[in-house]
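Only one protein chain is missing; all other protein chains are in place.
After this line comes chain A, so read on.
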Amino acid sequence: MIRLVGILIGLGFTFVVLLAFVTGAYTAATEDVAETAEHVFHEEAHGPEAGYSFDGPFGKWDLTQLQRGYQVYKEVCAACHSLNYVAIRDLEDLGYSEAQVKAEAATFQVPGVNPDTGEDEMRQALPTDYFPSPYPNAVAASAANGGKIPPDLSLMVKARHDGSNYLYNLLTGYQQPPAELAEEFPDFTIPVGGYYNPYFSSLVIGMPPPISVDGQVTYADGTEATISQMSQDVSAFLTWTAEPKLIERKSTGWPVLGFLLFATILAWLAKKQIWASAKPRNASRRED
């Protein structure tokens, strides 16, 4: 009885899902699925040619690069983008001394309260403060940017597939739309205030090219500030903001794996020895 009911239910589901299949197949056969420009012209991120120092299981931070990247963030990105989850004290990880971080904090103004009157006022930031947002609130951020809030950058690298490489390609990928795009998709237009960038999922990004000329920042360490250099430096910096424990994590992983390997070999030897007495002698064992 239960098997009869089961067969009926099984055939019922099969019938309905195959009906859906037939209608879907009919639609697919009779209607052309229009290719989209996003699908054809989108390019996958591949990152800077030399890669990053933190790539791979043995990667390490390049602290001078992170410092340069921080400079690019501060002088370029911070005009519109917040960095909400990073505290100024965290900069000590980039190789700055406590005094340097204190001095750096003093260059920021954060909202505070006057200790005498209790009124709102701006005060000098302390290392324990978080990086201040460029806008006082979300409405102001949206109003200043054509209705779209510039996203927070703290976690951007982890919030995109292959984020470190993606950011680099996005920053260096601004270009004129290719001629084939207009030929193949005559309806595809770039709206006012949009910029063509094949690495962006919709091909049109609202952010104007943030890094547009060589020498846009002047690096203290004398590195030549090409567009590519600035883009990879800031991408490296934002990799650190997204995953500050990245290198600590990888370097902790090796001793853990080493210990586990050792323990597993011991466990295997113990197992072998214990089972030796139970193994069949001169007998062929059935394969299972």
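Annotations for the structure displayed:
Methods note: contacts are C-beta pairs under 8 Å (C-beta built on N, C-alpha and C of every residue); 3 or more make two chains touch, one makes a residue touch a chain; residues count from 1.
Note that contacts and distances are computed from a predicted model.
UniProt records the chain missing from this view under the protein name "Cytochrome b", selected from "Putative ABC transport system ATP-binding protein", "Succinate dehydrogenase flavoprotein subunit", "Ion-translocating oxidoreductase complex subunit G" or "Cytochrome b".
Touching the chain that is not shown, out of A:Pro136, A:Pro178, A:Gly215 or A:Gly253: A:Gly253 (per the contact rule at the top). Interface residues of chain A facing the missing partner chain: 2-3, 6-7, 9-11, 13-14, 16-21, 23-25, 28, 33, 57, 84-85, 90, 151, 154-155, 158-161, 163, 201, 242, 244-245, 249-250, 252-253, 256-257, 260-261, 263-264, 267-268, 270-271, 274-275, 278, 280, 283-286, 288.
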